[in-house]
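Before I ask anything, here is the structure I am working with.
Shown here: the complex without one of its protein chains, the others still in place.
Up next, chain A:
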């Protein structure tokens, strides 16, 4: 059996699909636009990061491009969220998972309840992202000076500026966590690059999902 393990064909058979090509393309459009938006947004958020505006052709181009890229991110995010929403319903085992966050952080999977396609942390991030994206879209339209800001009283624009900054802050921290988790949990990145994960990975991290697949 151990000889078979080294066989390439066997390795291929050990893989199961986690994301379709469409989902992966969708994810990377959202991810790419997020990076552009985070860099251009941070350029306008704090003077220490204004130099990032150079990446976009200067301050004025940053101001012009950011909201349009934001629209692309929102639309593609909605597509992705709709594809994945049904896997993100909270279940009773998610509460237990949350309570055992210490075991999660210390790589003690053996103490955790069986996890479905997504764990409670991933589900939480999903809802946080949905809320932030809605907040960013609505507040972003209000402060979009070239086309919309003049429709709103200044008090609303001020509030929207705060909402935009807070949502962006939460989203950026959430995505930092999301990226870190992918680096930390080995074998995760390939789910989004090649679409597949190993059976062992699925067994270890998403056992309920794995069992459901092989019912």
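What we mean here is this: contacts are C-beta pairs under 8 Å (C-beta built on N, C-alpha and C of every residue); 3 or more make two chains touch, one makes a residue touch a chain; residues count from 1.
Basically, contacts and distances are computed from a predicted model.
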Assuming one chain is omitted from the figure, identify its UniProt name from "Formate dehydrogenase subunit beta", "ECF RNA polymerase sigma factor SigW", "ECF transporter S component" or "YdbS-like PH domain-containing protein".
"Formate dehydrogenase subunit beta"
Thinking of the whole complex, not just what is shown, which of A:71, A:84, A:134 or A:149 touches the missing chain?
A:149
Of A:81, A:172 or A:192, which one is in contact with the hidden chain?
A:172
Given the contact definition stated above, which residue among A:29, A:44 or A:192 touches the chain not shown here?
A:44
Tell me which of A:120, A:133 or A:202 is the one touching the absent chain.
A:202
Could you please point out the chain A residues that touch the chain left off the display?
1, 4-5, 10, 13-14, 16, 43-50, 53, 58-60, 62-63, 105-107, 109, 143, 145-146, 149, 154-155, 157-159, 161-162, 165-166, 169, 172-173, 176-177, 180, 183-187, 198-205, 210-211, 214-215
